[in-house]
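Here the complex is missing one protein chain, while the rest keep their positions.
What follows is chain A.
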Amino acid sequence: MISEKGLIRLSLLFAILCWLALMVTDLFILFAQINQANAGITKEIPYLFLSLFILFSFFYFKLRVLKAESVNFIDLLWHVFSTGLIVSLIQLAIGLFFYLLSNSKLLQNDLAINFFYHINIAAVIVFLTSTFVVWKRLILYQKNKRLLFIWHFFEYGLLATLLFNFFQSEFQQWVFTGLLGLFFVLGLVLSFNLKWIAYLNFKQKWRSILLLALVLLYLYYFLNNLFSFSQEFNLILDLMNNVFVLSLAGFIFVYALISILVILFNLPTSSVFEQKISEVLNFQRLSQSIQKGDNEDQVYNVLLESSTNAVFSDSAWLEIYNGDEKTKLFKSNISESKIMQTKKSLQESSVFSYLDKQKSNNFQKNLNPARLTANLNDPDYSSVLAIPLIIQDRQIGLLVLLKDLADGFNKEMVDIINSFVNQACISIENFELLSKALENERYREELKIAMRVQKSLLPQELISDIHFEMFAFYESADEVGGDYYDYFKIDEHKTAVIIGDVSGKGTSAAFHMSQMKGIFHSLVQLSLSPESFLTKANNALGYCLEKTSFITASYYVIDNKEKSIVFSRAGHCPALFYRHNKKEATYFQNRGLGLGIVRNDGYGKYLDTNEINYESGDILFLYTDGIIEAKNKDGEEFGYDRLSKIVTENGGKKPEEIKELVIHELYNFIDTESLDDDYTILIIQFS
């Protein structure tokens, strides 16, 4: 595939080659004519070369102009102007040459005349095709489907007329005129697509008029030149007989003329259009400035600048209230002392009392634009426009615009400033929301860290030896939870196991859980009885927990020599014990009181201590109340009975299977993905 650059070069090369071929064949035919010899080539050959030359130069400019990325209309017109300048310089040079040699013999020579005429042909065609491509770009600016269709019809039709040359004869004069007329009408229709003009500013409009006028002048000069050649000399190839060239020239002329007229009529209103464009751009700046990572001050500066430009105010200031902090002041062409003085005058005006009234209503009602502007009794300024900046019924600032003529602000001005202020407020609000969202995101990250830390508080490895096998499951409703289990090998035979649940959920529960872990590992080393362990834990927690918080726990000491379990229950839901020989799971029945409820030495009296003996295959099933209290859609609890039934039916299985079954049943029961509480299961199977 040839690159675009390659195509451009290739088409230029072919255009030059075709032109050279055209000139050579034409001169050859002429030479043969003069010498009354048979040239051996028909008239169609040079026409073919002419058509190819036109096509290639057209293709060349099409590629070049379309490639130019800028849609700067002045640049495009300048391109046409400069091409025209070169072409006219060439023609002038030829004209000068002819003038100087007007008496010389050379001018009697048809060969020489035709040679120069061919140079003219090349120059004019280059100008026409390049201008045509530029016009195309201008006309198709903001195109629609219909326009594109008409244009394509026009463009391809025009190129098709190149074929006309091959059938040229006197009989076809009416076809010639008809085609010319058709393309003239089409060109006229297309010439009213002048949307680009609206986007020119005042200065650009004047420059466009000048450039277009020069294009008209060139065109006149070129055509005149071609015409005089056609009249004066015997030409082997006369461009004045070419439908394509004439249609093209006509179209370029009409479009340039109409453009000039339309620009001329648009001149007086262009300042209004410029004003509107700048308002839109300012609007965009206001809404985008925050996204670029600028701070709020940037928005305020843009607001002040846009507002002063939009209404041509003489002075302005913007005050931003920052809660208890100092009010921020943005000034435009006014000193602070002047602001103080103007503020005094402002307080006497009707605007101030109106704003005061709205403020006491917390800006519930929409502001009345007519009440925001008033005439001032001030030595420097005669009229004022004051608009408050409001975010969610809270005034964050005030924009004050001043003029030294009375009644300086009309309704349109108030409206545009109002929309500026609204947009600025939206930007500021978005900025605040974004900052909050970022902050929340950071908190979420922190919570994730907390979750990892908390997971690491639970034992990473459980015991699985010849005496018993442990299996645990833990799932938390929030990122962090309040369930806790742990174990500690007190000595060769004794292992302490604890399971606990902190009242409440989330972060506070997680903190208390980590306290519980600290207490467990401190006290467990003392090899205490369950009762004294829980009593000491209760005392310690009395210093740590707030009044409404408590922790429930069960403490078990497993002795693999005696094959016994000694345990106490501190308000925790009673454990299930599965007896292998009876194939039945039952709950322990013993008294107990949650930790942190009674904060005195009398705690021990609320506790029972029990001891049981276990046999091989027995299972101690520990869990937290999240399992029991899990509710289905009808508000029914999973309950103690369901749990004991599952464990009774499956007590003979491996701990992992039992856990799977319980979890499976539980999730089936609640029938939802979201958890209300933390779920913890710790299964110990004795061997």
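Keep this in mind: contacts are C-beta pairs under 8 Å (C-beta built on N, C-alpha and C of every residue); 3 or more make two chains touch, one makes a residue touch a chain; residues count from 1.
The working rule: contacts and distances are computed from a predicted model.
Enquirer: Between "SiaC family regulatory phosphoprotein domain-containing protein", "cytochrome-c oxidase", "Anti-sigma factor antagonist" or "ABC transporter permease subunit", which matches the UniProt record of the unshown chain?
Expert: "Anti-sigma factor antagonist"
Enquirer: Per the definition of touch given earlier, which of A:Ser11, A:Thr552 or A:Asn650 contacts the omitted chain?
Expert: Candidates A:Ser11, A:Thr552 or A:Asn650; residue touching the omitted chain: A:Thr552.
Enquirer: From the listed residues A:Asp404, A:Glu432, A:Asp625 or A:Glu665, report the one that touches the chain absent from this view.
Expert: Once the missing chain is taken into account, the touching residue is A:Asp625.
Enquirer: If I consider the whole complex, including the chain that's not displayed, which of A:Ser259, A:Ser315 or A:Ser503 touches that chain?
Expert: A:Ser503
Enquirer: So that we can see where the missing chain sits, which residues of chain A does it touch?
Expert: 501, 503-505, 547-550, 552, 570-574, 591-594, 597-599, 606, 625, 629, 637
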